[in-house]
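Every protein chain but one is kept in place in this view of the complex.
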Amino acid sequence: MEEPIGINKFVFSRESLKKKFRLSEFLSEKIITGVAFLSITIIVLIFFFVFKESIPIFQSKKKEIAKVETVQKQEQYGTDSSVATNLSGQEQYGVTGTDSLMTENQILEEDTVVHGSDEATAKSLMGKQWLPVSDNPRYGLIPLFVGTLKITLIAMLFAAPIAILAALFSAAFAPHWLREIIKPAIELLAGFPSVVIGFFALMVMASFFQNLFGYDGRLNAFVGGVAMALAAIPIIYTITEDALTAVPRTYTEASLALGATRWQTALFVTLPAATPGIFAAILLGIGRVFGETMIALMATGNAAMIGINPFESVRTLAATIGAEMAEVVFGDTHYNVLFLIGSLLFIFTFSLNALAEFYVKGKLVKRFQGKQS
Amino acid sequence: MKEIKIKTKNLSLYYGAKMALNSISLDIPEKEVTAFIGPSGCGKSTFLRTLNRMNDLIPNVKITGEVLVDGLNIYDKQIDVVNLRKKVGMVFQKSNPFTKSIYENVAYGPKINGINNRKKLEEIVETSLKNAFIWEEVKDRLHDSAMGLSGGQQQRMCIARALAVEPEIILMDEPASALDPISTAKIEELIFELKKKYTIVIVTHNMQQAARVSDLTAFFYLGELIEFGKTRKIFTTPDKKHTEEYITGRFG
Partner (left out) sequence: MSRRKSITGGLFIGLTAFSAILIIAVIIILLVVIIIGGKDTFSWEFLTAFPEDGMMKGGIFPAIFGTVLLVLIMSIAAVPFGTITAIYLTEYAHEKSILAQTIRFAVRTLATVPSIIFGLFGLGFFIKYVGSGMDDLFLGGQLKWGQPNILWASLTMALLTLPVVIVSVEEAIRTVPREMREASLALGATKWETIKRIVIPGSRSGIMTGTILAVSRGAGEVAPILFTGAAYYLATLPTSLSDQFMNLGYHIYIMATQSANVDQTLPIQFATTMVLLLLTFMLNLTAVIIRSRLRRKAK
């Protein structure tokens, strides 16, 4: 046996084994933990900054209640937006009888933007008209909500059944080689930029459907909804497929052993067992459609109309932000209202995610562990 | 009897609420081979891993009692685990070379000890590989991936890797369990050589192996130390009926 070189010089003693402070170890742990905190911080910051920019709307609401204060406050507003302060004093605040003010508004065109701040009260937000850049801006969110819901509904009517059936096919019926093609192909669809899907909808699908159904407006909720379905399908498919394949083999084997056929087992055993997962998939699909901006911008026609006709143009919440934010004046009411829409979108998708996460996933796990009665 | 290198006093270990080792007290002498035998799940590997605090890595493990190495309690709050492991090396059941070259594998330990001189590193690598009886087989392909070695060669390389840090104690967790008879024989021969310089503790489920390589044998059963003594005595005239039953192959 050859002699050691002697790299381990210290002997086994209390001294050599004494706890050593290692700076690199200490720093790396602190830095890594710190950075990991970042993701939480970002979520909190997003909450904070998106909400912060929408807060002035609620402040102006208070103002309407306390009319005395408004006179003092309006000067503040005037300076903020660099509009002649002396004029704002004469202007009426909390305008409701808008029609009679047409001429005055034309004269004080710049000023109306500032004065719009009073229009964005909770009451006016519930209005049926979204006319943010007219002389006399109105910020009714109802048409935007209706448009978003309409398009979400259309998209989900297409996406959910197709994606779930396709997932059932690849999880239960498809031969292995086919599954190995379908799954990655649909995953690749998830990677298609939404602007590409939007472009395809705008240039190809819109004309195709127009020829097929013979309606007037090329761009409408139907075209947008079908295009959105393309964006939602990969999400619903992937999560549903995962949920279906996670159903324990013993379930299906028990069913097959009782003489059920493959399709009966898939439809009556596997599918029900995976319901919570499928529910989560649909929720996340809804979240995707709800917040999708580019497809909505390009394929829906963007007219803020209220109606149930699927072949009418709509304007969604997300598309409204996308289309208008670049044009607004920082800090004016329109700007704040767009941020308010953003906050609502954020709250909504956050809730959907939390619901899918805590309720559905927990339920799925419990069901398979047999903890549920 | 040689000097005592490792001494455990009433060592118990819990996984959560479940007791895995029950009050083990045991003296392991210096520069001899001590074997732990027993049926799988008896706690012999768990016990081995308490000797260099590898169990620290598992969450929810609670340990009571003492492990004294050279008279120092290694579970003392003042003890630096990193330096402890430099003194108490370990060879694992499944050979676990890094996905690096043979040279890089063996030089890993010296490098983290701050040795960067290439000449010195080469020297250490060569010595370690020679001491692990594998130098002749790998000297021409030191910079090939260690994953290309056979199972037996990998395991001897892992021993060389442990030797390169120059520990005083080497813990071996069923080092030959996945190997063919020829590779096993080589490892056993190596253990026999190594004990001249190192204190060796080996876990094995192969009783012939324990009988062949060890000076002392400890029999574990269900987390308890049933019997401990000279290997020859354990294998010929054990005191406990349980030990005899296990050794004669009536259970396990």
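Descriptive notes on the structure:
Chains: A and B, in written order; residue numbering restarts at 1 for each.
Note that in this section a residue touches a chain if its C-beta (ideal position, glycine included) is under 8 Å from a C-beta of that chain, and two chains touch if they have at least 3 such contacts.
All of these numbers come straight from a predicted model, not from anything done at the bench.
Taking every chain of the complex into account, the chain not shown here touches A, B.
Contact with the chain not shown here comes from a single listed residue; of B:S23, B:N83 or B:S145, that residue is B:N83. Only one residue from A:F200, A:Y215, A:Y251 or A:F311 touches the chain missing from this view: A:F200.
Taking the whole complex into account, chain B touches the unshown chain at residues 52, 54, 57, 59, 82-83, 85-86, 89-90, 92, 94, 96-99, 108-109, 112-113, 158, 161-162, 165.
Summarising the interface, chain A meets the missing chain with residues 22, 24-25, 28-29, 31-33, 35-40, 42-43, 45-46, 49-50, 52-53, 161-163, 165-166, 168-170, 172-174, 181-182, 184-189, 191-200, 202-204, 230, 233, 237, 261-264, 267, 284, 287-288, 290-294, 297-298, 318, 321-322, 325-326, 330, 338-339, 342, 345-346, 349-350, 352-354, 357.
Quick note on the criterion: only the chains that are shown with their structure count from here on.
One simple way to say how far apart two chains are is to compare their mean CA positions; for chain A and chain B this gives 56 Å.
On the side of chain A, the complex with chain B involves touching residues 1-8, 10, 12-14, 16-20, 22.
Residue ranges of chain B in contact with chain A, taken from their complex: 69-70, 72, 74, 77-80, 82-84, 86-87, 110, 113, 115, 120, 123-124, 127, 130-131, 164-168, 193-194, 196-197.
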